[in-house]
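Before we start, here is the structure in question, set down as structure tokens.
The complex is shown incomplete by one protein chain, all other protein chains being positioned as in the whole.
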Amino acid sequence: MLATGAIGAFGVAAVAWPFIDQMNPAQDVLALATSEVDISKVAVGQSITVLWRGHPVFIRHRTPEEIKAAEDVNLADLKDPQPDSDRVKKGKEEWLIVVGVCTHLGCIPLGQKQGDPRGEFGGWFCPCHGSQYDTSGRIRKGPAPANLAVPPYDFEDSKVKIG
Amino acid sequence: MSDAPRFKNPVVRWIDHRMPIFTFLHHQQVYPTPKNLNYWWNFGSLAGIMLVIMIVTGIVLAMHYTPHATMAFDSVEGIMRDVNYGWLIRYIHMNGGSMFFIVVYIHIFRGLYYGSYKPPRELLWLLGIVILLLMMATAFMGYVLPWGQMSFWGATVITNLFSAIPLIGNSIVTWLWGGFSVDNPTLNRFFSLHYLLPFVIFAVVFLHLWALHHHKSNNPLGIDIKGPQDTIPFHPYYTVKDYVGIGVFLIFFSVFVFFAPNFFGEPDNYIKANPLQTPPHIVPEWYFLPYYAILRATPDNFIGSWVTSWLGFILVPAKLAGVILMFGSLLVLALQPWLDRSPVRSARFRPVYKWFFWIILLDAIVLGYCGANPPEGAYVVIARIATAWYFFHFVILMPLLSVFERPDPLPHSISEPVLKGGGFAPAPARAKPMEKA
Partner (left out) sequence: MRRIILAGCAAVALLAWGGATSAQDEQAQCVADIAAKNPLQHQEWDFNSIFGTYDEAALKRGFQVYKEVCSACHSMNLLAYRHLAGIGLKEDEIKAVAASVQVTDGPNDEGEMFERPGVPSDKFHPPFPNEQAARAANNGALPPDLSLMAKAREGGPDHIVAILTGYGDPPACLKMNEGMNYNHAFAAGGFQIAMPAPLSDGAVTYADGTQATLPQMAHDVAYFLSWASEPNLDTRHKMGVGVILFLIVLTGCFYAVYRKVWSDVH
């Protein structure tokens, strides 16, 4: 009797799995989980915004001044300490790629377009509650608790593959 | 005789004191059931299981389905190709519909054979017919949702039937369609109602079980329970027997889902709906075929010609007559408790009725076969004979049998044939009225 119960319980679990797994992303959603972006035309000092998994991603071609400012920051001053080198790829430090969603409550920070306010630290300024990010996308001022997220990405020739 | 059970667990006692769900469940466990039920009594629980399976798979499918005419077909194929295990859930739901009707039809024929509709179970029977009607509506609307050729044209044909209603028919059809033909508004509302009705079925099933539990189950001998010696508690005896039934049934179900998933379906429904092209043969799903045959059986002005000679009414066109007969076929089934007045319940002891039971079963299959074929040639003749026989059986034959059939002698009690080694009481000239428990 116990054996039957055990076999039956296994059967119930085996049946339950497809019903749980079907809510996981479907194959067509997974197929769109990677975005390839051509960055050959993004000049130094320029920023572009692309869509990735439903979110905006900021790709900024940083100027040498912006890179230096990011590297010179004292980590003790940071709410979410992280050296700039951890947030960019070695040899490609001029490319900063971050998810453009404020870590406070999810608004999209300003700073991508010409004339946008960038805040005191030259990065991004979130208009909703005043969070300010620096040239490495790290939170410097305001209510946001964490730095702008860095998505997984790889460079391939003149393109970057995100996700 | 509700002796409240004493529960050991204090949490259980706390809840039960405030809302006696555990006492209720306990009563279901000890619920006295006739000890002689055969496997034909498994089909009620199988029907309940199928309802749950259909609801669960349906809700999950609805997470991925888009009920818009331009996207419905593709969203179903998206489920088949891209959603994790989507093909499995879709095939379970698709074949589950057929399984549900197989189980319910067997359940109904069991009732017809053993007289389960007779007093005091008439309301139980009527609730069952209501469930059948709700199932038919649900299945009809569900078949429209994939928006294939058969979905669209089946919906067109059947909704058009309502135009047969005199005076207001066309307004009703426009109202049903939400437009001037079956189109997106129709699809959307069918989706909404298809999602809703199974829960209505669930509620009616609850009433069905409530009515059942009041007078307890019928049994193959058709005689009343006389005392505790005739019954055994539902748990563990019938729970474990139901498990066996479920196991066998799931094997049968799985053979279709995994190895012949399109056996019950129509290839035409894998073509996207095209309002400008009618398929050569419009056929509903198999479980509607007998009604489809009855619907198409009426010759032109059939009722009209009979009626005009008597009452001078306007001629009734074949379409309306067909609709009337189709719904009538369900009505006469519902009226069984009043048409069949034989005091003997089970066909085991009704030697004449037994033959006619098998004939009506054959008749239903013949009607189904006619429904699958175009209404031409021999099929028309056979369908008409089979339809006529159907109504003759229920409306004329059953009342006559009630009066003229001489039934076999009934055993005294359920346990008696077993305890006394099969001895039956001596035969009376006519069956005595059923004794009340």
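All chains are identified by letter, namely A and B, in their written order; residue positions are counted from 1 within each chain.
Operating definition for what follows: a contact is a pair of C-beta atoms (placed from the backbone, for glycine too) under 8 Å apart; a residue touches a chain by one contact, two chains touch by 3 or more.
In this text, all values refer to a predicted model and were calculated from it rather than measured experimentally.
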### Task
Using the touch definition up top, pick the residue from B:9, B:171 or B:262 that touches the left-out chain.
B:262
### Query
Looking at B:240, B:362, B:381 or B:396, which makes contact with the chain not pictured?
B:240
## Note on the structure
From A:1, A:43 or A:76, the answer for touching the chain not displayed is A:1
### Task
Determine and list the subunit A residues touching the chain excluded from the picture.
1, 3-4, 7-8, 11, 14, 27-28, 31-32, 36
### Query
In the complete complex, which positions of subunit B touch the hidden chain?
35, 74, 77, 80-81, 87-88, 91, 232, 236-237, 240-241, 243-244, 246-248, 250-251, 254-255, 257-259, 261-262, 267-268, 270-271, 280, 415, 418-419
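Here is the rule we go by: only the chains that are shown with their structure count from here on.
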### Message
I'd like the Å distance between the centres of subunit A and subunit B, where a centre is the mean of that chain's Cα atoms.
### Response
56
### Query
Can you list the residues on subunit A that touch subunit B in the complex?
8, 18-19, 21-24, 26-29
### Parts of subunit B lying in touch with subunit A, wherever the complex brings them together
56, 60, 63-64, 78, 81-86, 88-89, 243
